[in-house]
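Quick one: the structure is below, and I'll ask about it shortly.
The complex appears here minus one protein chain, its other protein chains still in place.
We call the chains A and B, going by the order they appear; numbering starts again at 1 in every chain.
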Amino acid sequence: MKITELFDRGEFVVSAEVGPPKGIHIDGLIEEAKKYLGGITAVNVTDNQSSVMRLGSLAVCRQLLDAGLTPIYQLTCRDRNRIALQSDLLSAAMFGIENILCLTGDHTSLGDHPGAKPVFDLDSVSLLHTVCQLESGVDLGGNPLVGEPPKFAKGAVVSPCSDSIDAQLAKMERKVLAGCDYFQTQAVFEPEKFIAFMERARQFGKPVQLGIIIPKSAGMCRYMNNNVAGVHVPDDMLDELAADKERAKAGITGVEIAARVIRECRPYCQGIHIMALGWESKVPALLKQAGI
Amino acid sequence: MLITKLKSREDLQSLLPEKVFVLLCNGCKEVSFPEREIEELISEFLTADKVTGVLTTDYICNPENLSLRLKRRRAMIDEADGVLVFSCGVGVQTVSDLLEGRAVYAGCDTIRLPGFQGVTPLEYDCGQCGQCYLNLTGGICPVTACSKSLVNGQCGGAQNGRCEVDPNMECGWERIYRRLEAVGRLDAIKCPTQIRNFAIDANKSH
Partner (left out) sequence: MENYTKYRLKSSEELIQTLAGTDHIFVVACNKCFKEFTSVYEPECDEFTALAKAGGKNVTGAIRVDFLCNKTQTLGRLRDIVPAETENVFVISCGLGIQTVADIVQLPVFAASNSIPCRGHHGMALTPKTCDACAQCYLNVTGGICPVVDCTKSLLNGQCGGAKDGKCEADPTKDCAWEKIQQRLSKLGRLEEFRDHPVQLRDYSKVNSKLIRDYVHTIRKKRFEGYYGGVHPSERKEMSEHVQLVRFPEPDVVVIPLSMHAGKPSVPLVKEGEHVRVGQRIGEQAGFIGASIHSSVSGTVLAVEERRHPTLGPGVLSVVIQNDKLNTVDESVRPHGDIEGLSPEEIVEIVKDNGIVGMGGAGFPAYVKLQPGKPIDAVLLNGCECEPMLTADYKVLLHYADDVIYGLRAIMKAVSAPRGVIVIEDNKPDAIAMLQEKTKGYENIEVLAVRTKYPQGAEKMLIKKVLGRSVPSGGLPADAGAVVSNVSSSKAIADAIRLGFPPIERVVCVTGERVHSPGNFIVKVGTSVQEILDFCGGIVGDDVTVKLGGPMMGIPQTELDVPVIKATNGIIAYEADHTIAVECIKCGRCADVCPMELFPLYFAKYVETGNIQGLKEQNIMDCMECRCCEYICSSKIPLVTKIREGKAAVRGMK
């Protein structure tokens, strides 16, 4: 199922993401996903997130599909040139994977193989363009595909709380022009910023899923503030998390905060995207508290 | 502009032949050449009886002048088992070509600085990609000003307007956006999706 169909029907689309392990055993991952994410619309599978080498996104997507879930296949441009990317897109279509999320990818220098060659033959915009090409039955080299071309729901990301908001919106517009169907955002902790962003992003007419991280502790939030681009947890939330360490540790405070953000932003977005970061088990409680 | 960096002591030690002739290029002069470090290293690694001669000179990539200079040291070179060259890769290869049949060793690694040979290193660069994007970016090159050489806009990694790879480096696309805004050309953002052409160019420079 393409998640664009749900957006078209006006449904509030909920997705969450899982990160493949550095290894070949994913029974646990599949079990958790089935248990906690079974009720939501779709599950993103990250592609060597943070430039750390892991099990492939495509393979895990296939397993999730077999387990009855709807995977969103994330592709980054960091590790593959246009030949490999197109080939993997065809493979995904063959497996029945219908949702993709096109990203540029973190730079290799940030990961666990800093000496690797950063590819970036394409970027998120040109990857979206490439997918459209494939969908029209022609590859990027202008050669026809054999048989029915693939069809995807093509997603991309945007950082609504970025400090470079003008450049982000300019890029978002380019993604729309290149054929993007929907957006997932970087984690939001400041609803007012998100709302202001949506005022400007609405003109593009594409559904936007609000990015959500359940904050685990004040320390984790401070780390994100310092190290994760486009993410800022305001001081009052930090205080809230620091106030009762046990409550925060149990996830109670974090779920409260995340639910609050969702409730405030809900009128302005078309869905949410949860980056659970290991707290997949908290997702059902979060959705309940947020009233979804 | 090319600059050189001395190879590690371990690397150098492992490749030194019995007797060496040492050739030091003080290079393109006004750019980095680890002259002192090399002198120290030679005195540390090589006892006088192992060195048949040392020549410090400039622009060893110029074969005419290098051959003149080497000619007068032919005996020292003949006496050596190999020639250890401290220069950029162009220099080492010029020596290899001139002294064909003789083992030539590179003592340095070469790093490129923004700007071409001869140019004082610049704060911006041209990657000679052959398909100038500067019309679309207000005159700031996305191929060199962006760590990922992205040609369609900013990635999500910029933080406080800084690059994810190097927080001391300003995000190239942030600068491009500002420049386009300043010269009233934000419409350039609506150009078609850009895809780089990495094809081997028949007309390329050699």
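Rule of thumb we're sticking to: contacts are C-beta pairs under 8 Å (C-beta built on N, C-alpha and C of every residue); 3 or more make two chains touch, one makes a residue touch a chain.
Model, not experiment: these values are computed from the prediction.
**Student:** So one chain is hidden, and I want to know which residue out of B:C108, B:A158, B:C171 or B:I195 touches that hidden chain in the complete assembly.
**Tutor:** Missing-chain contact among the listed residues: B:C108.
**Student:** What does the interface between chain B and the hidden chain look like in terms of residue numbers?
**Tutor:** 2-3, 5, 7, 15, 26, 28-32, 35, 57, 59, 61-65, 68-69, 72, 88-97, 100-106, 108-132, 134-135, 138-141, 144, 147, 165-166, 168-169, 179, 182-185, 200-201, 203-206
**Student:** Mind listing the chain A residues that contact the chain we can't see here?
**Tutor:** 108-109, 114-118
Throughout what follows, only the chains that are shown with their structure count from here on.
**Student:** Would you kindly tell me how far, in whole Å, the mean C-alpha position of chain B lies from that of chain A?
**Tutor:** Going by mean C-alpha positions, chain A sits 39 Å from chain B.
**Student:** Touching chain A in the complex: which residues of chain B?
**Tutor:** Touching chain A: residues 147-161, 164-165, 171, 173-174, 176-177, 181, 186, 189-190, 192-196, 198 of chain B.
**Student:** Applying the document's contact rule, which stretches of chain A touch chain B when the two form their complex?
**Tutor:** Result: residues 103-104, 106-107, 109-110, 118, 120-126, 128-129, 140, 157-159, 162-164, 166-168, 170-171, 173-174, 177-178, 186, 228-230 of chain A touch chain B.
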